[in-house]
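Provided herewith is a single structure, encoded as structure tokens, for subsequent inquiry.
Just one protein chain is left out here, and the rest sit where they should.
This part shows chain A:
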Amino acid sequence: MPSSDYDPASLPDLLPLYYRRLFPFSQYYRWLNYGGVQKNYFQNREFSFTLKDDIYVRYQSFTTQNELEKEMQKMNPYKIDIGAIYSHRPNQHNTVKSGTFQALEKELVFDIDMTDYDDVRSCCSAADICCKCWTLMTIAIRILDRALREDFGFQHLLWVYSGRRGVHCWVCDEAARKLSVAARSAVAEYLSLIKGGEETVKKVVLTDPIHPFIRESLAVVERYFPRYALQEQDILGRKESVDKVLSLVPEDILFTVYLWLQSLFLQATAKKGQYFEKEIMLQYCYPRLDVNVSKGVNHLLKSPFSVHPKTGRISVPINLKELDVFDPFAVPTISLICEELDRKKENNTESSGRSLAQKGKMVKTYYYKRTTLAKYVKYFDQFLDAMARSWKGELLRKSDLQKEF
């Protein structure tokens, strides 16, 4: 699907339209309010905005959905970040006695950034991505989603395209939101297999026994590896990348590796305890996460449905049922959806007239549904419906407790 050409200079004109007609405020509020189970949950949430000319404002907070809408429509932020739920309203933090204003809860989040894979991708580097290296994101999502659900028991995961070169995961379960810093860092380390910076050549080392988590992750990598590494990245096609692969192999089995290379993984006479072929696959494909993003309770992360100022793409939720065909270049840009909106307005003046006569809220829903954004908002709705079932249970429990008294 072609996206309209996006020009960052047009943001000041597009953003007001986006925030007035397209941004899904009621779903957004529904999410962050979490069913109203906990008092002041929405009111104590920190937002930060990046405005025109890189002006950055923190500690924004709002009392109602209406106030959020009005403020965003007034400020037209270029970027929106979501922070933690604090002990007091963030916009009043200066009035609070020092030391008592604290971050209490937040979703558990993960940030996978393609630049962290630069040492193992040959097609692009830095901020660029293409369909050949996008597979890395698919692998990352599959591995982490499985682990967070099956190993940790989390259920409400929202995967979001960051708008340029990566994906974010928001784990919204109540238990996740209440995790301490130590717990978040432990979860992130459990999920980390790539160790080492610029000074380390071999970044994955496996020893007996191979933990079930590693086995499961390997199963995912093995599914994608032949197509990804050998075709798309062509790691055996050029001398430098072959050398790179070989640098990860222990010297005493180098000859065996040549045979292995020729037979493309069919048999390797590896000694027991030597897992070099698995280590290589993992080094090339296993997700690289930034532990620091996940461990801070007060860490601010880009909000879903925020616009990426450089690419114009909307940070949309990713439907895992369609993960293998997700195309980051098909994600709508703000210019595209604004244009779609204009087009529809022209064609259906009658129906838009009718809607205008109806209550204010309904007009807004109507508008985004006529753009490519619709399917992403619909998927977000489904995600919220699933969570809402758990909130209902919570609310019932709470009211029961009160009645008993």
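Please note the rule applied: contacts are C-beta pairs under 8 Å (C-beta built on N, C-alpha and C of every residue); 3 or more make two chains touch, one makes a residue touch a chain; residues count from 1.
Going forward, contacts and distances are computed from a predicted model.
Student: Please identify the absent chain by the protein name in its UniProt record; candidates are "Cell division cycle associated 4", "DNA primase large subunit", "Profilin" or "Two-component response regulator".
Tutor: "DNA primase large subunit"
Student: So one chain is hidden, and I want to know which residue out of A:9, A:182 or A:325 touches that hidden chain in the complete assembly.
Tutor: In the complete complex, the chain left out is touched by residue A:182.
Student: Which listed residue, A:12, A:196, A:237 or A:393, touches the chain dropped from view?
Tutor: From the options A:12, A:196, A:237 or A:393, the contact with the absent chain belongs to A:196.
Student: Out of A:215, A:238, A:343 or A:392, which touches the unshown chain?
Tutor: Looking across A:215, A:238, A:343 or A:392, the contact with the absent chain belongs to A:215.
Student: On chain A, where is the contact patch with the chain that was removed from view?
Tutor: With respect to the unshown chain, the touching residues of chain A are 54, 115-119, 150-154, 175, 179-180, 182-183, 185-187, 189-190, 194-203, 208-215, 288, 290-292.
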